[in-house]
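Here's the structure, in structure tokens; my notes come after.
Note that one protein chain of the assembly has been removed; the remaining protein chains are unaltered in position.
Up next, subunit A:
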Amino acid sequence: MQVRGGGIYVFLYSILTPLVDCYPKGLNPQQSGRCFFSVAALQGSPRSVPPVRYIGRVLRRNRIRPKMGMEKEPQKPQQVSYTVEQLVAVNPYNPDILPDLENYVNEQVASQTYSLDANLCLLRLYQFEPERLSTQIVARILVKALMAMPAPDFSLCLFLIPERVQMEQPFKTLIVLSHYLETGGFRQFWDEAAKSRHIVEAVPGFEQAIQAYAVHVLSLTYQKVPRSVLAEAINIEGLALDKFLEQQVVNYGWVIEMGQGGGQIIALPKTEFNHPELKKNSGDAVPLDHITRIFPILS
């Protein structure tokens, strides 16, 4: 038998005491100082819990959130993004935040920012309530995900979108575009994107993001890449390409040489991926916590 005094809770254990005193009728006045809940006490509180049945409806009607008793008030417009990130982190399984998340997608498009967590949260809510799905918003999310390549965000989004939705436009086109990007088919990609301007140009920054991805893949693969291959990958030709190359030479250390066939060869910056000798050989590195085993011996 133990009595722990002090603090908010005082638990009195006794052989005769039931585990928790929570009969509808039962507040035993003799067992004072013991922490229990009774339906009576609960019904007095603002977050009153109705009878146990249909807790789901209770959760929705009373908006019982994980932090019991904490209301999320709608914030002023300029604070929306901060609040949305908070919502997604703390209270993501709540159908009420759906409009906030939709607004946040539009904000990401307008301000050229990106939040995978918020977008996945929205797609999840669409999955729970398919009748609220907005094709336009989903298309925007997918375009944003394409721009995040090489991260696999596009696939992550597709996992949450029902098959029959994926078979409609513009999703069919977006999936084709993604396939081309995943398999290095840049020429086909730019051709297809040109045919679907209305989809991709709705999101500012799309072209630059894809060009950055193309340069990334080229940098992984080539030490020296022919000008024609580069041009095809980033969809820039002629004078515009010369200007682009100038910028890259100045900012990123690209070097333009003359190739054997007379065309230009661009030497890309050295990284561990296209220059294996630069790869840090971590195979033989011994982690510090292993060395601590022999500290007693060394001392």
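One rule holds in what follows: contacts are C-beta pairs under 8 Å (C-beta built on N, C-alpha and C of every residue); 3 or more make two chains touch, one makes a residue touch a chain; residues count from 1.
As a convention for this text, contacts and distances are computed from a predicted model.
As stated in its UniProt record, the chain not included in the shown complex is "Eukaryotic translation initiation factor 3 subunit L", which appears among "Exosome complex component RRP45", "ER membrane protein complex subunit 4", "Sorting nexin-7" or "Eukaryotic translation initiation factor 3 subunit L". When the omitted chain is restored, the residue from A:172, A:224 or A:243 that touches it is A:224. Within the whole complex, the absent chain has one touching residue among A:156, A:202, A:241 or A:256, and that is A:156.
Checked against the full complex, the one of A:86, A:106, A:183 or A:247 touching the unshown chain is A:183. Within the whole complex, the absent chain has one touching residue among A:130, A:204, A:253 or A:269, and that is A:130. Summarising the interface, subunit A meets the missing chain with residues 2, 4, 11, 13, 15, 17-20, 22-23, 35-37, 49, 52-57, 59-60, 64-68, 92-95, 116-117, 120-121, 123-124, 127-130, 150-152, 155-156, 158-160, 162-163, 179, 182-185, 187, 217-218, 220-226, 229, 259-260, 265, 273-276, 281, 283-286, 290-291, 293-294, 297.
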